[in-house]
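Take this structure, written in structure tokens, and hold onto it; I'll ask about it next.
The complex appears here without one of its protein chains, the remainder shown in place.
Read from first to last, the chains carry the letters A, B and C; within each, the first residue is number 1.
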Amino acid sequence: MLAYLIRRLINAVITLLVVTAVTFGIFFAIPKAIGSDPALLYIGKQSDPAAIAGISAKMGFDDPIVVQYGKFLKGIVAGRDYANGPDVTHCPAPCLGYSFATDQEVTPLLLEDLPVTLSLALGAAVLWVILGVATGVLSALRRGTFVDRAAMTTALAGVSLPIYFTGLLASAIFVYWLEWLPQGNYVPFTENPGEWFTSLILPWITLAFLFAATYARLTRANMLETLGEDYVRTARAKGLRERTVIGKHALRSGLTPLVTVFGLDLGALLGGAVLTESVFNLRGLGYQALTAIRQSDLPIILGVTLIAAFFIVFANLVVDLVYGWIDPRVRLA
Amino acid sequence: MARKTRVLAASGVALALGLTTAACGGGSDSDNKGSTSNGKSEFGAAITNVVNPSTTKGGTLNLWSSQDADSWDPARGYYAFVWNLNRLYTRKLVDYAAAPGQAGLKLQPDLAEAEPTISADKLTYTFKLRSGLKWDDGAPITSKDVKYGIERVWATDVISGGPYYLPNVLDQGQNYKGPYKDTAPDKLGLKTVTTPDDSTIVFKLAKPYSDFMYLLAMPGSGPVPQKRDTGAQYGSKPAASGPYMFSEIQPGKAAKWVRNPNWDPASDPIRKALPDAINLTITTNADDLDNRLLSGTADLDVGQTGVQAAARTKLLTDPTLKANADAPNTGFLRFADMTPVAPMDNADCRKAVIYAADPTAIQTARGGEFAGGDIGTSILPPNIAGSDANYDPYNRKQGKAQVDKAKEALAACGKPNGFDVTIAARNNRAAEVKTAEALQASLKVVGINAKIDQYDGATDSAIGGSPEIVKKRGYGIIITGWGADYPTGAGYMQPLADSRFITKNGNFNRSEIKDPAIDKLFDDAAAETDPAKAATIYTEINKKIMEGAYVLPFVVDKALNYRNPRLTNAYVHESFGMLDFQALGVSDGK
Amino acid sequence: MSIGATNPRPYLEIKDLNVRFETDDGIVQAVSDSNFTLERGKTLGIVGESGSGKSVTSLAILGLHRARSNAKVTGEVWLDDEELVSATDEQVRKLRGGKMAMIFQDPLSAMHPYFTVGSQIVEAYRVHHPGVNKKVARERAIDMLARVGIPQPERRFNDYAHQFSGGMRQRAMIAMALVNDPKLLIADEPTTALDVTVQAQILDLIRDLQEEFGSAVIMITHDLGVVAELADDVLVMYGGKVIEKGPALDVFQNPQHPYTWGLLGSMPRLDRDVRERLSPVKGSPPSLINLPNGCAFHPRCPYAGRNGDRSFTEVPLLRGDTHKVACHLSQEDRTQIFQQEVLPNL
Partner (left out) sequence: MAGAIVVIFLILVAILAPVLTRLFGHPIDEYHTDKIDPTLGTPIGRLGGISWDFLFGVEPQSGRDIFSRILYGAQTSLSVAFLSAFVSTILGSVFGLMAGFLGGWVDATISRVMDFLLAFPQLLFAIALLSVLPDELFGLGDRWSRVLVLVGVIGFFGWPYIGRIVRGQTLSLREREFVEASRSLGARSGRILFRELLPNLAAPILVYTTLIIPTNILTEAALSFLGVGIPPPNPSWGGMLSDAVTFYQIDPMYMIIPGGVIFLTVLAFNLFGDGLRDALDPKAR
């Protein structure tokens, strides 16, 4: 088990390194290649050559890309120092540099947006798991009945709906026409749990609906497969109550494959639910990233991409471990 | 930015100010039916006079914005609303008067106790500071603080993003590197500015420059206490010389001001300082902001770039709401530069484009009469001295494309069947892209095949602003917008039309107008101290530019803004093209 | 002793059992009109190829078809004077794993991969002994593991199925089935997944345990060898029908049905390698959706049409007193053919 764990850890680290390298390369190399100097992005409107030179020197844009990457990595592990004029500011590890647009330290900036994304992702996750799994199990047990058909049709519709459409539609209906919900504007949980809830309910539902659909389909398929398994028949042959047969023997193995999917989905979401956040104006990581991309604010783009990748890799890791925990065959193999 | 369109509309300032900023604006232009009566609120009333005049102090002013400040550092902010907000905490030697209409364009002594004494040769400006001026921490505001603040403008490697006029006038070959690289012990090594004593500051120019005072009125010319300067980080806690000081700054979320206990009303002829506190909330949801405005839970959108389409409909269809709205000119002109890229190097080909462009289609694409603005007829917007509202050389006001005229022009330029051209628009400016589409469509009618190239708006200065790149990419038409940093013909037109302003990077004379006559006229104007005489010169320059068909004016930019009825002393300030924030108060004292 | 008509009612009695499944492709007649009985302490072997309906019969007895919405069962199943087909789900459930238990083939897939073998046995025990606490149940399970000859039962208790060897797994399976000392034990191909030596061990085990618990055993297999070793009576099924049944010795010494001959031909013998099938029954099992007209076996029967075309039109009835057979061939023919053509090749 330990060896297994260590192997996965090493993999994770390597993946992260590659992600940083690729991302860094793309965002700092391509712009240069197509003739737009990062220094210009940094300096923005007014751009007198002297200033550009100054910036390039200060930010080290003149160094070869590898050197820059090195410094960047160093910043993440050890932090780095920036000349800010009168004195030197130390950017503590994990340092992702300073935003071109606002000169804010990137790390705290992103950490500020994290709660939004977290609230959105986790809240939605709870919803969609309950909704999706319940539906899936139900239609698996009622296979071929009307319930099953109805559920699966809805699910198919669900996976076919673009969130940036359902999102708009939802707010058009519930916010503007029925006025059941307030205009979306994120309120921190710490500030006012009630408003936090109302501010997120619509995004949650929209996002959850999409995923629930997928999960319902998945769960159904898995359950049908499991119900056909010999050990389920054995369970019945033992005289166990149907409740126990389904609830303990069938579900346990029927839902295991979902763990993988769930882990990855959640991981991906934690990196910023780009579409949902932008449709609902939630100032989370995804929203931040989009803004940054518009302003070519490289450090932020890079930062978000990194965090996103981190979550995905991390999720992968967790999934592997959970899997090992659930399935002795994996653990003891 | 799924909300691309709205972030734009919302953060209009951002776009507006992408290039340059601090719109001059408003102006008592004919088509706004602002009443001249008793300060009662009507549609457009605040454009020409003070709505709900009052001296009631107290209460909290709830400002909102869908766009964060580019920087609270006076020397780095470049958005119009940020310059306007700077009046709350940054004083300068001179500042714009607190009054509606043309009166607002007058500069009056602020930190200075009186107008400067100007030497006979118009080269030496001597200011005396008022006595008893204090920073928010109680320390005295000295002439050295003023000089230090001005010096920071040179340190572009640290203080990036702000306007860069002063060095052009005051460096005079010293090649000063800014205070951070200053070898002088007191960091006050800039030679052309001297501070004989703590209350005196002297500027020495190389040649007469009639607009010099306007440069001193920019926030970047305000004082900065050297011991509190944190360089690049100064924007996160700027010192306050004005009536309010920051109590909190949350980037991207909020900013809060409270009264500055060390500010003495007696020392400040400009600022009213009515509310006890001022809160600025930054939201990501422009529609939310509009709803709050209309429902009265927010007082004002400091962006002042107009409400969203939904709110616009409500405003214009509901008389009571409409009575609390204004649609002032923002001081921006939306237009297209026609570059020397063939065939645009041919005046007749350029004329063809101007005639073929459908004024109404473009106006509607930009949002129509109120959200877009009036059809533009020349390069000089109505609010700048020397402009003439009736000057319409290409007969655009009538609103139709003039196909026959365009065909004639095409024939004249030797391309009777039209030609191919590339329209460049910034990809992060929805309105400009829409404009480009509309233009493309109307050019097609006369056989001019335009293709639209969207380029990275964030690097505008390196693409649209680089003649070399423009040539390389073959941009014949560049969609842009322009507002002056200070309200004079030179402040507005010189960067656009003076051949000496063409730079390798960050160029704004994108038509690359190289007309010695025009250059000379600018010099004459600079030497001319009588504004009236200068105005006639600017009229002349405007004519020359239009006759050369260098630019295609689209609209004189307007924004439909709503103000909370409880606001007092609401009036549009000419130099910003938006309400004068420092004058506002709240009637209910809450 | 004789099969069938004895009073009082035998321990297990199957009357006119029919099982059909409604599938998308049509109705599968898995078992038709099967009848048989079984006494305490006796062993009944049911032989036939896969798809002959032998497993379905056993599942029907345990009422496991009830979980499948598309299965339809008619007829009567009497277990210890209780009729199961008409009984409620709950009644049947209570009997399952208690009075009647089943040993499945391929224990690896028949045991849950996520639960320890021990816990699965405990579960089986406690569901029928609600009062019993965990500890006692655990004792019982370990005891059973020991009984079926699993070394170090305490340690193995916490292992998972995949950690057991094939033979040990099957033993564990048996332990689980016997934990509530059932009176009826159904073993469905208990040895197919195992190699010969282990097969023998398992069979011995089952025999011993049967003696110990005095339960009735149904041994389902396609392998006559197994039946020969254990069974008192034999039931030969083909195409969902019982085509021959009788005392094991009888059936082996003079089998009546051509299909049974085929099976005998494919019976492994200790002096021959298992894999070496002398004369397997040619052709493939019939489709249960539409059985051949007449005798279901005629397409594969070398003697079909010996006396007229009745084989092709008429379904043969199961006739005879203790040793019954369903075949159109006359008694004489059968004896003659068996003596002259079949026996020499065995």
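Odds and ends about this structure:
As a convention for this text, a residue touches a chain if its C-beta (ideal position, glycine included) is under 8 Å from a C-beta of that chain, and two chains touch if they have at least 3 such contacts.
Just so we're clear, the structure is a prediction, and the values are computed from it rather than from any experiment.
Note that the absent chain touches A, B when the full complex is taken as a whole. Only one of A:T23, A:T102, A:S119 or A:N185 touches the absent chain when the whole complex is considered: A:T23.
The chain that is not drawn here is touched, among residues B:D137, B:D171, B:D276 or B:E369, by B:E369.
Check A:A151, A:L207 or A:I312 against the missing chain and you find that the one touching it is A:I312.
Of the listed positions A:V133, A:L207, A:L266 or A:I301, the one in contact with the omitted chain in the full complex is A:I301. Listed for subunit B, the residues touching the missing chain in the whole complex are 1-6, 9, 287, 308-310, 312-313, 316, 358, 360-361, 363-365, 367-371, 427, 433-434, 437-438, 440-442, 444, 451-454, 456. In the full complex, subunit A touches the omitted chain through residues 11, 15, 18-19, 23, 26-27, 30-31, 34, 156-157, 159-162, 164-165, 168-169, 172, 176, 221, 264, 268, 271-272, 274-275, 278, 286, 289-290, 293-294, 296, 301, 304-305, 308-309, 312-313, 316.
Note that only the chains that are shown with their structure count from here on.
Interchain contacts link the chains end to end along an open line, per the touch definition above. When C-beta pairs in contact are tallied for every pair of chains, the largest tally goes to A-B. Averaged C-alpha coordinates give centres for subunit A and subunit B that are 40 Å from one another.
Mean C-alpha position of subunit A lies 54 Å from that of subunit C.
One finds 93 Å separating the Cα centroids of subunit B and subunit C. Residues of subunit B that touch subunit A in their complex: 1-4, 7, 17-20, 68, 70-71, 78, 155-164, 179-180, 229-233, 235, 251-253, 283-285, 287-288, 291-292, 310, 428, 456-463, 465, 469, 503-506. Listed in rising order, the residues of subunit A touching subunit C in the complex are 143-144, 229-231, 233-242, 244, 249, 252-253, 326-329, 332.
Those residues of subunit C lying in contact with subunit A across their complex are 62, 64, 67, 69, 89, 93-98, 101-102, 104, 106, 109-114, 120, 123-124, 127-128, 160, 162-163, 176.
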